[in-house]
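Here it is: the structure, laid out below.
A protein chain is absent from this complex, but the other protein chains hold their places.
Now for subunit A:
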Amino acid sequence: MKFLTMLQSSASISFSEINIVRKAALHLLCSLSLVAACWIAFRLYSWSLVTHTSETLGLLLIIQAPVVIGVYSLVRQDAQKTSYWRAVARGILGLPAGALVMAFGAIVLGAPIGSRYLKSTIYWSILMSLFTFVPPACFFGSSRVDWHRLLAHFRPKEPLDALVSLPAYGSVVGAWIGAWPMPLDWERPWQEWPICVTYGAVTGYLIGTLASSIVVLFQRPAHIKGD
């Protein structure tokens, strides 16, 4: 198994610089599509997260899901062995699994349960799954070693790990921080579940995406030199 990973990593390093830049650019596309989805919701339908929580979340999902699955399947790690459609299928399978985990985490931390919140909770957890679970599912597949490496080390060792891990960590931490204004007595509509948590997650995701792109682009020469 270890030998296999070594083979894989050496394969990824042997890619040309242009390949890495392309991956980073594709990866930035995800955040752009997120921004575009927000813009469409606001401009075309004049929805906002505060007024039409579940509708907006649904729209974000519809636009974001194909982009994320498509992009990360395109930059998949084991491109030689796995076909594009296989990676897409992995992403589609990872979506509900990740959503379940995310929903469980949210409930542990105190997300309200009830028919009133059911729809938005489901949408929110799918969105979080898109941010966190789907990219590695497309990228690595079910490779246990890679997943472990991703979870264990906050600071990614492989250059391309950052593409997957930083946005995911960013969105989780953002959502965690986003939950803090909820108990305040300001009585603003955005303090409702899951609005501010979504704001936090999206902000964290965007920051994470940007940071990971920068990390990948700047780390690249050093890494190659080191090797």
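Going forward, a contact is a pair of C-beta atoms (placed from the backbone, for glycine too) under 8 Å apart; a residue touches a chain by one contact, two chains touch by 3 or more; residues count from 1.
We take it that contacts and distances are computed from a predicted model.
Asks: Absent chain per UniProt: "NCBP1 protein", "Gap junction protein", "Peptidase S26 domain-containing protein" or "GPI ethanolamine phosphate transferase 3"?
Replies: Matching the unshown chain against "NCBP1 protein", "Gap junction protein", "Peptidase S26 domain-containing protein" or "GPI ethanolamine phosphate transferase 3" yields "GPI ethanolamine phosphate transferase 3".
Asks: Touch as defined at the start, partner being the missing chain; which of A:37, A:179, A:201 or A:216 qualifies?
Replies: Checking each option in A:37, A:179, A:201 or A:216, the one touching the absent chain turns out to be A:179.
Asks: From the listed residues A:35, A:62, A:109 or A:214, report the one that touches the chain absent from this view.
Replies: With A:35, A:62, A:109 or A:214 as choices, the missing chain is touched by A:109.
Asks: Kindly note down the residues of subunit A that lie in touch with the hidden chain.
Replies: 104-105, 107-110, 148, 151-152, 176, 179, 183-185
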